[in-house]
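Please see the structure below; I have some questions.
With one protein chain removed, the remaining protein chains of the complex are shown where they sit.
Let's look at subunit A:
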Amino acid sequence: MSDSMQLWSILSAIGVLTGLGLGFGALLGVVSERFKREDNPLVEQIDALLPQTQCGQCGYPGCRPYAEAINQGDALNKCPPGGEATIHALADLLGREPEPLDGDAPSEAKVAFIREAECIGCTKCIQACPVDAIIGAAKQMHTVIEDECTGCDLCLDPCPVDCIDMLPRSSPLTQWQPVITPSPDLIASDQQGTPGGVHAQRV
């Protein structure tokens, strides 16, 4: 009698747990199918760290495709505009080892400039610009909107008359910062007799 009771209790426990397992498994399965996300949130995060110049120097057509490729396991060091800072941020995010940059980091921010007298109005650069920063029409002079240009230099190659230059970007006056002169390298004994020993009268 007690034997059958024991067996029954064991069997019922197994049955209940199996039932729970199956039930929750089915629920998880249904939910994952029902609320499936098309986009990968990790790709979004990687994309947010990339500089969005859409320059294609990584070999992919834009920053988002490169973000997808990184998610698939591509190297982190193919983004020259981002430089070391981007590589470290990506390595932090993905828990990978940072690698040295593949290629040369740009020395300064650039902006495309069309020598307007030489422009023949072929619209080739307009088609190449990934951020619609060039305005103009067929057989009309083109020009670059400086604020929108990301300095990707994708417009240089298509230009048949080589009238586009990459110029250093001018920074507005509001971003001016006074130059801090480093204190002269004196040795400690030279400091004697320096004034300024007025200590604050504490409140």
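Structure notes:
Convention: contacts are C-beta pairs under 8 Å (C-beta built on N, C-alpha and C of every residue); 3 or more make two chains touch, one makes a residue touch a chain; residues count from 1.
Simple rule for what comes next: contacts and distances are computed from a predicted model.
UniProt records the chain missing from this view under the protein name "Ion-translocating oxidoreductase complex subunit C", selected from "ABC-type xenobiotic transporter", "Glutamate/aspartate transport system permease protein", "Probable chemoreceptor glutamine deamidase CheD" or "Ion-translocating oxidoreductase complex subunit C".
Considering A:42, A:131 or A:156, the position touching the chain not shown turns out to be A:131 (whole complex). From the options A:62, A:80 or A:136, the residue with contact to the unseen chain in the full assembly is A:62. Residues 38, 47, 50-54, 62-64, 130-133, 148, 150, 173-175, 177-178, 180, 183-186, 188, 190-191, 194-196, 198-203 of subunit A touch the missing chain (whole complex, contact as defined above).
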